[in-house]
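Only a single protein chain was left out; the remaining protein chains are all shown in position.
Here is subunit A:
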Amino acid sequence: MKDQPDPDTAPRISDEIRKTTCYMCACRCGIDVHLKDGVPVYIDGNRDHPVNRGVLCAKGAAGLKQVLSPARLRAPLRRTGPRGSGEFEEISWDEALDLAVSWLKPLRETAPEKFAFFTGRDQSQSFTGWWAQMYGTPNYAAHGGFCSVNMAAAGIYTLGGSFWEFGAPDWDHARLLLLFGVAEDHDSNPLKLGLGRLKARGAKVVGINPVRSGYNAIADDWLGITPGTDGLLVLALVHELLRAGRIDLEFLARFTNAPVILDCDPKSPDYGLALRDEEGRAQVVDRRTGRLAPWDGEGVEPQLTGQIRRAGLSHRSVMHHIADRYMDPAYAPEKVAERCGLAPGQIRRLAADLARAAFDDPVVLDQPWTDFRGHRHATMVGRPVAVHAMRGISAHSNGFQTCRAIHLLQSLLGAVETPGSMRFKPPYPKPASAHPRPAFRSRPGQPLEGPHLGFPQGPEDLALHPDGSAARIDRAFTWENPLSAHGLMHMVIANAAEGDPYRLDTLMLYMANMAWNSAMNTQGTIDMLTAQDEDGGYVIPHIICADAYSSEMVAYADLVLPDTTYLERHDCISLLDRPISDPDAAADAIRWPVIAPDRDVRPFQSVLLDLGARLGLPGMVDAEGQPTYADYADYIQMHERRPGIGPLAGFRLGDKGLQDGRGLPNAAQIDSYIAAGGFHEMPVPPEAAYFKPWNRAWADWAVDKGLAEAPGFDLVQLWCEPLRRFQRAAEGHGPHQPPDSLRGRIRTTFDPLPVWYPPLSDAFEDPAEFPVHAITQRPMAMYHSWGGQNAWLRQIHGQNPLYLPTLWWNRLNLAPGDWVRVISSHAEITVPAEHMAALNPDTVWTWNAIGKRKGAWALDPAAPEATRGFLLNHLIPERLSGAGGWSNSDPVTGQAAWFDLRVRLEKSAPPDQAQPTFPPLRSPVPPP
């Protein structure tokens, strides 16, 4: 039709595209920032990027609104009113840094442990940790203690790698995917891409989650499990598979420690540990000879059911103990189903589905490879059962052992690092034994002797002073939480306020909203931050907060160091900490300033280097006391952690030009990354792509690329000896002894085989009085508190009702628009209620971090986030009541157990707003 309008279908929306890395969650997707006349106008996904392949989530696409947010801080702030009032004055950077130096310099020279540095959404942990190490405080960690340390620690102690974030399903070959406790986050876009691929080829997805939202909504089968019982379900599956003999005997014999012979002499100091030879090598029975041989001996063929007799005692392989434990009828589906909120038939059916997917049609890749014993395999045979697990497992006080149980299940199926199963992302695998032990001995004026966070192998590695007191403020690596490999950020403020183990002088927080949604017991935490001693001074005398936005935490700082946004800074997403690798490539990435900040803010990492130079920290000043690095970009390019190894692995200098992995620093490295689209990949050779923990080709490649200094192998630790060493100590053996009050708990929870026990708080909170489980999920379109200020995203998630299952909705006789009181043993809240049928019948839930305090984040005090939005955090105590002040954490790892929460519900008359309410903060930034 000639008379139709002729709209402009060819607009030029930008004159330049700059490729950098997103920072809206922990995915670290590649983004194309479209600029017009130097102004960013549109963001979409980088098609070449290994993480997101061009796609981008709602958060990433709304990134411009983070840059334009009225909540952005404008200049350094010094507190002028009482803490928590929000009264500040803007000061210069020199004043701010002088003030910080005036606190930190004398501390370093006298008592460096009185300075604590903890980070939240930090994506530069290898740098911030190094900085704290050079300062010399033992008190550094990131936020893993309340995020996912159970997954990381269980994975690394068992497999040498973990689900999140160093593992991924084999999306190309999996035919059955089990998702345990995976909410809508972590590892967001790769998971969605993978689910789409599985769906496209008709693979089956099974969701195991109390809440059927997000990924669970598209699961073919959904098991609406009761929170905290996943471990019991998994061990019932183990029971069923063992009874049916549907286990991968060759995998177990070759690649796990199931054939390792244990010392079965109850009188031996090593009772329950592996028999070892003079060189300390764990022993197996070699099928070829029937005699003991080292587990990694050339050509050894371990006998799965091996045993030997010595001095009238039978020493049996781990497999015997596995059979003894899990064949027990206590693990039968009929026995566990009710507790799990499932039907026995659902468990039997899942066991059968797993067995069929794993064994009836294995994936066979025509790719020869050689294992660490020199055995040449003609093909790669895999079990197409993939598993992914996350927060729903992690945030329970039985999460470590539950995650271990999942790894046992995977191992029985031969579904670890085999085609079709779970694969590791370089630099993993890296077994716990290859990680450092925690360093904690601080000396005035000296750096710490090593990195803070590590993997204890036994009681001798705990961070304890000779008198048995905790070296760290968060009591990490003590008998309370021996394997707290990520620290316990959630206990820092509580411990410092109580002066136990000691008082702090200065607490520095980076990107962590500890005065609100990142704390358990939010009201109590606020009280601790403002608590005063008898002299009228604050119990925590100095608080430094670095953030880009006016968060609730900013109001409780004495000094605020305003950060840039992610489009205005350099970063490296480094193989030294949390890279962007996928199983087929080691990969790292950068951020770079695609725009300049329009205000007096500075990238925090550059500020830290400046501060470090002013303090004269080793590595940050040269012999003349001049700064070693001009800024963070200079550090990224020129810093060497070991000779030839730096923050970025690509485009290093070699004899013949640029090279990967190892090489001299390159002052033009960031330019090369920018030209390459912001990232760099080192593809894993095909022979090294699977069976990595046991594959000589992988080990050689990892050394060649600088991921390791020597080839290393380890078996899957189905029987976990570090756990047994702590358990043995609790039985009264050895020079390092736990306090008597913890012996029973350690004996139970440090079982060297995966074990299920009820969430610890169940012992103190009567399940009859508090019959309902209460959990949170993170929405896919929102991440922590950051998203709440985003003009587009808050139109999607501007408030968060409490979702009640049909059983409780009807029992309370609720109607749309009603409110409920939610009561825990610790506190109560009153919140809007909504019905949701696709729920475990005894579980309520809400979106996390939507609720805001009035005056924070530059939102109108009448914003729904501040009037109807709420936090479950108020209900969760940071210590278990009646338990000697133990933290509300996993007893193995110290993971905050915020999913253990139990409540009771009552219908409430609608209040004028969600309860409790807090006095409004005075905003340090002007209203929009």
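The criterion applied here is as follows: contacts are C-beta pairs under 8 Å (C-beta built on N, C-alpha and C of every residue); 3 or more make two chains touch, one makes a residue touch a chain; residues count from 1.
To be clear about the criterion, contacts and distances are computed from a predicted model.
One chain of this complex is left out of the view, and of "Fe-S-cluster-containing dehydrogenase component", "ABC transporter permease", "Electron transfer flavoprotein small subunit" or "Formate hydrogenlyase", the protein name its UniProt record gives is "Fe-S-cluster-containing dehydrogenase component". Considering the full assembly, A:N189 is the residue among A:N189, A:N257 or A:N695 that touches the omitted chain.
Of the listed residues A:F117, A:Y215 or A:F477, the one in contact with the hidden chain in the full complex is A:Y215. Within the set A:R12, A:K267 or A:R376, the residue that contacts the chain not displayed is A:R12. When the missing chain is restored to the complex, the residue among A:M489, A:A858, A:A896 or A:L921 that touches it is A:A858. Where subunit A meets the chain that is not shown, the touching residues are 1, 4-5, 7-13, 36, 41-45, 47, 52, 54-62, 64, 70, 184, 188-189, 192-193, 195-197, 199-200, 212-222, 224, 240-246, 249-250, 253, 304-305, 319-320, 323-324, 327, 342-346, 348-349, 351-353, 355-356, 780-781, 789, 791-796, 798, 836-839, 858-860, 862-864, 867, 927-928.
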